[in-house]
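Excluded from the complex is one protein chain; the other protein chains are retained at their positions.
Chain IDs A and B follow the sequence of writing; residue 1 opens each chain.
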Amino acid sequence: MTEQAPAWARLLDLSSRSLNRRTVVRLGAGAVGSLAAGALLAACGGEQETQRESAPTATSVPGTQVSPTADMATTPATSPSAGEPVRGGELIYALSSDPPNLDPHISTGTAARCVKLQLYNGLLRYNDEGELLPDLAAEWEISDDGLQYTFILREGVTFHDDTPLTAEDVKVSIERIQDEATGATRKVEMSGISEITVEDEQTIILKLEQPHAALLEYFAQPETAILSKKFLESGGDPNTTSVGTGPFKLLSREPGVRIEVERNQQYHHEGRPHLDKIIFIPYQDENTRVSAVRGGDAHMADYVPWKDMQSIENDPNLRLETGQNSAFMCIQYNVRVKPFDDPKVRVALSYAYDRKAIIDAAFFGRAIEITGGVIPPQSWAYNEELEGTYTYDPEKAKQLLAEAGYANGFSVTLMSTSQYGMHQSTAQVVQNNLQAIGIDCKLELYDWQTVVQKHTKGEYQFRIHGLAPEILDPDFLTNFFASGSPHSKSTGFSDQEIDRLLQEGRAAQNQEQRKQIYKRLEQRILELAPWTFLVYRQDGEALRREVQGYKHLPGALGFFSGIMLQETWLQK
Amino acid sequence: MGAYIIRRLIQSALLIFVIASLVSIFIQLLPGDPAYIILGETNATPERVAAVRRELGLDRPLLVQYADWLSGVVRGDLGQSLTSKRPIGPDLAKRLPRTFELIVASMTLAVLLGIPAGILAAKYRNRAPDVLVSLFSVIWISTPVFVSGTLLLLVFGVKLRLLPATGYVSFIDDPIEHLKRLVLPATSLALLDMAVILRMTRSSLLEVLGEDYVRTARAKGLAESSVLFRHALRNALIPVVTIVGLQAGTLLGGTVLIEFIFNWPGVSSYLISAINQRDYPVVQAVVLVIATIFVLLNLITDLIYAVIDPRIKYA
Partner (left out) sequence: MNTAMQLQGPSWEHPFGTDEYGRDLMARVMRGSRSSLIIALSSVALATVVGIGFGIIGGYFGGFWEFVTMRTVDVLLTIPPILLAIAVVAFLGPSRINLILVIGFLYMTRFARLSFASVVQVKQREFVEAARVIGARTPHIIRTAILPNILAPIFVQISLSLGFAILLESGLSFLGLGTPPPEPTWGNMIGVGRGFMQQSGWYVFWPALAISVTILCCNMLGDGLRDALDPRLRE
């Protein structure tokens, strides 16, 4: 890597090893989808996209020659900012919740993930267009049958305690995730790996029993971060302390009060991070969190309440970083209880909800309706033809209800939480809508913990939920709709046809083929309507003007925006 | 006097023990399972829940859990947080002084402003200063602390940006910044008590001013200021001291809302987040500590009362 290398190449920081042809081919196939998504975003004309200068061509980057958007993708995000990044400075980040633990393998929400993204790296990483890039793995190869993954690690990476990264660390980390006792979030996905072989210091081979088209993506998430073998074996507890490879090192932590991280001088992405220090301060109250940024007590705040987005955009001292998220609000029916055991009722109700009112009341206009399937528009598997399946049509809902034998309505109880405004507001609109078509709908609002408990035990009739695809690949539907998935256990829903299609979609290697499978799958889901999808919301961070280089990542990547903190700098 | 103190001490200790036991038992009896919080929505399968319960010792009989906890408390070990897995004692020890500081600052403010204002009102009874001061006190007494807190935060912290709106900086890191951040929460908290103290001072002083010995002092031809400050005030302040002591409890309650609004990392916000996370050991520990402080405050008030009121004799 030469000094003259352009910024985009420095960000990628490819090692001198050249990738073999097969890797390039496999990567090309895998990346098409996300690139298409990138192109689509660019076409939609997000402000950031149009403001980017054209960057050097990217022919040397594997898999990226397919699309001209790729070079934009690798340019460090330079939102409406000007000038060269300045090194140094302390950033105060007002977080929406206190990370209950620091263990990267156990997911505890977006705010916690934001902190963990500073401390750890995975084998791969996403760039800001959802492309998979090398991180701790410099290159990788997938066998043609999709059953063997070979990762070659980046050279010269050291942990925060100065021990070098080796294949052994990767092995220990994956085994830790697989271990029942860890309680890791990605246990199910990692359990598909039947054999882990350390080939040499820098090479590790993973063998699978069944092909899994989306597996690679999981290696880009902090929930599969690589921990230090030495640290774990010497009894280190990643819950309270941290030895990672990330751009920042843990400096101090007082639960509920603050977490401080400082620059990792040996970070393997040259020139990053720009900041000396980040201080994360959790704010229990969203209004106080916003006031903190407004008043200048913090440089940025996550999860800006939707009601405040407009006024933050209007404030000359502030900037709102937002993007169309693929997180969505939906209604889940417990299909064990009458009348929700009848698909006709679920279909009928799907016409009863005024999605526009939800967008106004819960999201103050910062959301878009879902009238079709839930695979988001940013995805290559998006099914445009399904748009308009369920629109707001109370008359039709009434008529369908009558056909299902409920001309006089029925009495039901809707479960939601008082703890999150968006859940509560959505629930209030839904209750209102159902009452309008003659259904006696009671509202039960619990605190979030109780909701979780009742959800797990299936003790509700129907509920409001806010969920998000965990990966960009449409395989995310497995965790929602496969028999035996936590959600299906909760709702009691299962369908053999859906299970079969999910299996097929995961095993198929060809993207066009997969697209067809997921289309059929989504049609089936809409026909049976085990859930009703309502709206996609926009999430956003509030930034003071001096904060530069940060960007809210689009789509499902929104939850990974914390990765941009290593690109962030403070204007003097 | 000595015997009285000892008796009150023993009483207080017993009271604390009873509270500790009640809280512990009460919490165990309530519904809601921390295992679900630890595992989160997607991980909470029945088997995993059982495993976590076992790991935390929640599957043991209640009495065993209680005995275990109590023996820990006696040894000064308040237990471990379920969510952060850290010992509670040190975290609580860090937060306690912050809440205490907030209370002391507000109380000082309330006394420093409330008593003079009360004297002023009493001196100019039914005239302009009295009406003004009384009006002020009536308004603040009937304004909830979360309304006044929010108002101060928005006006001084966000709109005018005269003071930092939120947050906490430790005194050691930056004393000036620390004090600046104390102003708004302490003032919000002090307003109500200031109003109460003001009213108490006024009415108590008026009552005393009508007493015979004051009339005698006046008849002797003493200067009005001498009558007011040397004779009347000392006696008038006795009930005020009681009120200040009692208000300490109200202040402690008020910190719940104030710490929430200003993100002040004290004991009350610790309790609220622990409750939200069903972190039983933390709830237990915090309630115990707060009750202890409360009992001690009552004790101190009683003792001060005994010292300043010459009419009271304790055997």
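Please note the rule applied: contacts are C-beta pairs under 8 Å (C-beta built on N, C-alpha and C of every residue); 3 or more make two chains touch, one makes a residue touch a chain.
Keep in mind the model is a prediction, meaning the values are calculated, not measured.
Colleague: So which of A:T182, A:S418 or A:S494 would be touching the chain we can't see?
Modeller: That would be A:S418, which touches the missing chain.
Colleague: Which listed residue, B:V241, B:A291 or B:I304, touches the chain dropped from view?
Modeller: Of the candidates B:V241, B:A291 or B:I304, B:A291 is in touch with the missing chain.
Colleague: Just name the one of B:N126, B:S142 or B:S225 that touches the chain not displayed here.
Modeller: B:S142
Colleague: Taking the entire complex into account, which one of A:V86, A:L147, A:V188 or A:L443 touches the absent chain?
Modeller: Residue touching the absent chain, from the options given: A:L443.
Colleague: Which chain B residues would touch the chain omitted from the figure, given the whole complex?
Modeller: Touch with the absent chain occurs at residues 15-16, 18-19, 22, 27, 30-32, 138-139, 141-147, 150, 154, 249-250, 252-254, 256-257, 260, 268, 271-272, 275-276, 283, 287, 290-291, 294-295, 298.
Colleague: Using the touch rule from the top, list residues of chain A that touch the missing partner.
Modeller: Where chain A meets the chain not shown: residues 286-287, 305, 307-308, 311, 356-357, 360-361, 364, 418-419, 424-425, 428-429, 431-432, 443, 445-447, 450.
By our rule, only the chains that are shown with their structure count from here on.
Colleague: Residue numbers of chain B touching chain A in their complex, please.
Modeller: Chain B reaches chain A through residues 32-33, 36-37, 39-45, 48-49, 51-52, 81, 83-86, 91, 94-95, 150, 153-154, 157-158, 161, 164-168, 260-263, 265, 269-270, 272-273, 276-278.
Colleague: Enumerate the contact residues on chain A facing chain B in the complex.
Modeller: Contacts found on chain A: 98, 100-101, 107-108, 180, 183, 185, 237, 239-240, 254-258, 281, 283-285, 287-289, 291-292, 294-298, 419, 447-450, 452-453, 455-456, 479, 486-487, 489.
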